[in-house]
Every structure is written in C-alpha cells, then in structure tokens.
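Okay, structure first, notes after.
The complex appears here minus one protein chain, its other protein chains still in place.
Up next, chain A:
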Amino acid sequence: MAQIILDHISKRFVADGRNVDALKDISLEIEKGEIYGIIGMSGAGKSTLVRCLNYLEKPTDGKVFIEGNELGSLKERQLREKRRSIAMIFQHFNLLMQKTVLDNIVFPLLIQGEKKSAARQRAKELLQVVGLTEKEKDYPSQLSGGQKQRVAIARALASNPHILLCDEATSALDPQTTQSILRLLRQINQEYGITIVMITHQMDVIREICEKVAIIEQGRVVESGYVEAIFNHPKSDAGRRLIIGDAAAGSQLGAGQPEEGQLEKPEERNRMETEVIFRIVFTENSAFEPVIANMILHIGEPINILRADTKNVNGIAKGEMLLGIPEHRRREIENYLTEKGLEVEEVDRHVQ
C-alpha cells in the first residue's frame, strides 16, 4: 500500500457566494521514500492539494490516506498527533520572528511535550545537519533566505517526520541557493528515507530532484508519471506548456506574443516563415559530443539556438534545446539528430 493515497479528492471553496472548484477529482499515490513533484501554473490548485495531505484544508469530497490512516476519520486530537509525522516547509519560511533559531527548532518538540533540555539537544544536532551551528542564537531577521529555509527544514525534521511537504520551498530563493536547498532535501531523502512532496511551478526543480511528477491544471491532474518520461514526451497541453511552451514563448522566434519592448522587424518575420522549431532532448542514449556544432558543419546551414538547457551528468549531456531550423533542410536535420540518439520533436511556435 502506498504511503500517501489521494482517493478522488475534490475541494470547493465558496467565495462571495460563488463556488470555486480548486481541486477536481484528484487521485494520486505516492510511495515511501519517493521525491514526488506536483507542478502547475499559479492558481492551478497545487497549494490547496498539498494542504489536503495534512488536512490543513479538508477536502470537500474524497479521502486522504496517510500510512493507512484516513485523515477524515481521525478526531481532532488524533489528527494533530498524525501531523507530527507530516512536516511542512513553506515558500516564505514561516519562522517565528520573535524566537531565536534554536528556539524555532525547539518549538515543535515542546508542542509534543518534550523536555526543554532534550529538545535543545536535538535542535543542536539538527542545526548541524543543516549546517547552521554558529547561528543558533541569531534571530530569523538576521538570516538570508537560504539560511531561513535551512532553519525551517531543521524545524521540520525535529519531530522525526516520515513525510516532508514542500510548498514552493525554493520559489523565493535565487538559483544558487535553490540548488543548495535541493541538495539538502535530496540528502535528507536519502539519509532518513523521508518521502518528499515538492510543490512548485518551476520545471527545473522537478527535473533536479524529483523521481515522479504530477502536472495539475485547473484543479485536475492532467498527466503524471516518471519525470524522465514526461519531460521527454509531454502529452498534455499543460505539460507541453510547462516544459516546451515557456521556452517557445520566451524565445524571439517562437513568440506567439512578442515580449514587451521586443519589436519584430519585418525581415525577421520573413525568416520565421521559413523556419520550423525543433525541440531536441538529450537522454542517457545521447553521446557526449558537440552534436549541434557537428551538425552545422555537416549540413552547412546556419541554425538558430532558441534555447539551450543542458547539464553534464556523469559525462552524458542531459537536457533540452530548442532549435530554429531552415524549413527546406528539416528532414535531413531530423535524421541526423535521431541518428545521434536524440529525441526530436517539432514544436508549434504558437504553443501558448
């Protein structure tokens, strides 16, 4: 039995006399030890969804099972008890501003009725885990965003949770800090076997850390499965928009609506008409060689790199590129790239 089961969850809010369906018939299973991503645009319902996992929001319909317990069947006290094994971290950290770093970490332990001295001991150990030993007497206002999130993570770990819910935990952080927080989360997942549920609107975060992902749009899960598979071949509209769309929309050639201040020149528009856009995905199968450069030499035509996002993972390039290809050479280019073990797909330039 999966550790987390969402069974036909719906959530309806009543706002100004109107019904708003935040979640519509969502079913998901998350196994113990997984890092599971839930991605969607803002307003898709992902924050509501994650709050159903610890019943901070009670679903209007459907059941939530955590380790076999149906949360809706628990009494208030039992639910509070259960929440101790489901920790949560937030986009804006939500630390107690009037308490020191150490007291923030001690806080959940005191709620559970632990002795102050034991709690402080445990808090100090956790500060070591997140690498902030020297900050124990500081107040949150003295810390950077990344440090605050580390404190929040230490606080979340204090009660020895089995599950960690991350609600846009890296969205307020810069890219480098995001990386270090994601590394810490992965380390926690591996060392303690804690299941992590990541809510985010950033595809990069999903690719960096998650094993599986569910894409939600307008309160529905439109696609779910292994990140690798979905990233390589997104099937749903929302998935394509999240994975390819923003790339195509953000690039000058693929723009359905040109960005502000980015005037299209007439000659560029003419070129657009004779170009097609290819999205190529580097997977394990692709060799680590300068594929694009070699292809240009081989074909003898200039191509337009609209977006490139690749990473070197153990000598294998992984990631994606968006290329503007001259229309009359498309077949040749497609064949060339496919031969090199790349996934090639033509992208509608009006994906938006």
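Operating definition for what follows: contacts are C-beta pairs under 8 Å (C-beta built on N, C-alpha and C of every residue); 3 or more make two chains touch, one makes a residue touch a chain; residues count from 1.
Here is the rule we go by: contacts and distances are computed from a predicted model.
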Among "Transketolase", "ATP synthase subunit alpha", "D-methionine transport system permease protein" or "Succinate dehydrogenase/fumarate reductase flavoprotein subunit", the omitted chain is listed in UniProt as "D-methionine transport system permease protein"
Which is it among A:2, A:111 or A:303 that touches the chain not included here? A:111
Touch assignment to the omitted chain, from A:11, A:83 or A:122, lands on A:83
Per the whole complex, from A:27, A:42, A:73 or A:98 the residue touching the absent chain is A:98
Please output the residues of chain A touching the missing chain, sorted low to high. 54, 56, 80-84, 86-88, 90, 92, 94-100, 107-108, 110-112, 139-141, 152, 159, 165
